[in-house]
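Heads up, one of the protein chains got dropped from this complex, but the rest are sitting where they should.
== chain A ==
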């Protein structure tokens, strides 16, 4: 804790900072609970936690407006909570119950909400990137000013279809923001072991796409970069690449032996870079909130998460007929 750098002053208001604090904390507590339910056997299969990366989605959502779309990989719980999907419905999908966003048929990796313009939840590494560009294609075609956030990992950044999507997105000036969540590892492969590119966002230059690297552990920096990218896209100057430098604290999924990095490395990131602690410091040291204010928020969040977990346990399994529905429209 002592190693934390004291935060620079920010111009963000108390309300804004409290909002970030609350949103990021919701994701973290939700994920901790999901990990717990997994351990109890209530969640099965693959479950990829977002702990550590909360500032990325919370900062970018702050730059979005109603109508904007988002699409991501299997590490998707944070994205869903940040775009306003209900914690109960997400958790119940994790437990495979009727009350889940996909009626229990999708699971952790495959969830969607048309209402919140959340297009999944995709299990195949890299597949969501052209899909995201396609969402943007539709918006441009329909003539609105919506923007799509297409999130993918540093590992996914090596899939060929990403570059096919880059090329077409630029060719057709699509309003899509390619958000690379560079958490430094793809399962057990560090970025250094998968590419000699010095940075991932710079690859866009080959296609004429602008971009930048962003401190993805600093929600304010994320939001500022997001606003810039969104403005470019809305002005018809898309696409845009944001490489979010971030870190996942937990294993790749629940069954990761995690021998590819040291405990010290993880601990150092937590101590020095934690996104939630950063906002907490801004609030407390800037005299914008008291410990008690934040404790009250913690308590609220805990209640929300517990309620979600209870719902996810109590919601019944889907009816057997559901096996045969939703195959064709």
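Operating definition for what follows: contacts are C-beta pairs under 8 Å (C-beta built on N, C-alpha and C of every residue); 3 or more make two chains touch, one makes a residue touch a chain; residues count from 1.
Quick note on the criterion: contacts and distances are computed from a predicted model.
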Leaving aside the chains on screen, match the unshown one to its UniProt name from "Glycine betaine/L-proline ABC transporter ATP-binding protein", "Pyruvate dehydrogenase E1 component subunit beta", "Radical SAM core domain-containing protein" or "Aminotransferase class I/II-fold pyridoxal phosphate-dependent enzyme".
"Pyruvate dehydrogenase E1 component subunit beta"
Candidates A:35, A:84, A:123 or A:286 - the one touching the absent chain
A:123
Among A:59, A:78, A:106 or A:134, the residue in touch with the chain that has been omitted
A:106
Which chain A residues would touch the chain omitted from the figure, given the whole complex?
44-46, 93, 96-97, 102-110, 122-126, 155-156, 158-160, 186-189, 193-195, 259-260, 317-318, 320, 322-324, 327
